[in-house]
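Not every chain is included here, but those present sit where they belong.
In order of appearance the chains are A and B, and numbering begins at 1 in each one.
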Amino acid sequence: MSFVYSYTIRLSDTDAAGVVYFANILTIFHEAYEEFLATEGIDLNGLIQEGSVALPIARCSLNCLKPLVCGDRVLVNLALQSLRDRGFELSYEVVAQSDPKIISARGSTRHVCIDPQKRLKVALPKQIARSLQSLPRAVEQ
Amino acid sequence: MSFVYSYTIRLSDTDAAGVVYFANILTIFHEAYEEFLATEGIDLNGLIQEGSVALPIARCSLNCLKPLVCGDRVLVNLALQSLRDRGFELSYEVVAQSDPKIISARGSTRHVCIDPQKRLKVALPKQIARSLQSLPRAVEQ
């Protein structure tokens, strides 16, 4: 099953150079991930409030290929790069809604599953692992 | 004609107090305004690139009524508070998608129409004035 997130670039995403500020592309990646979790019935805010498990990002990377401007309509394609007992890595591709061959950005986020109080790694909840396995597999870069 | 914008609260909208950081609600207001312009066929980025007209915010206000958390699905109701030769004021109401009687925030933005090079007030383009007139009227606060 593929997961695709629709997004419109907003003025607040841009900077004085006229295009999207680089770090905001990572925020758009994370929005796609949040929407994926919601679609799978996983309540991120509930997990945070409960305080038993957190999924912070240990590492991320971003390649900017084509600048995006305010008003651009894009799709974010989400894929699973790796899944381990205590974490996972997702990859993202931002393409134009008008032409999916126009790729604006690619990147990845590596998440670790931790106990947020002790900040120690713990096993990834089964429901989350199962949901992630439904994603298309990314070729390891 | 009423204009309603759908939005989902993202983790990046929140802060360590667990709820949406206040200034981000104004950004959500502005997104609703941007989507309204796009729906009316007004190309905000085109206007900025052209450099003949800009619509900066001269004044804004925000009332926070009920905190919002990551994952909340809201609607933003847009209304026209006033329309003048060289500017306009919009009002916003953020309500829960599940129950529009639950109001999270209210506020307004007052825009002036300027020549961005000279930073002097100029007449609002007719197409924008016409589009704004299609919005429901807000009671002046």
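Note that in this section a contact is a pair of C-beta atoms (placed from the backbone, for glycine too) under 8 Å apart; a residue touches a chain by one contact, two chains touch by 3 or more.
Remember, it's a predicted structure, so these values are computed and weren't measured experimentally.
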Whole-assembly copy number, given 2 chains displayed: 4
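Just so we're on the same page, only the chains that are shown with their structure count from here on.
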Between chain B and chain A, distance of the C-alpha-averaged centres to the nearest whole Å: 27
Chain A residues touching chain B - in the complex, by the definition given at the top: 8, 10-12, 18, 27, 30-31, 34-35, 38, 43-45, 48-49, 69-71
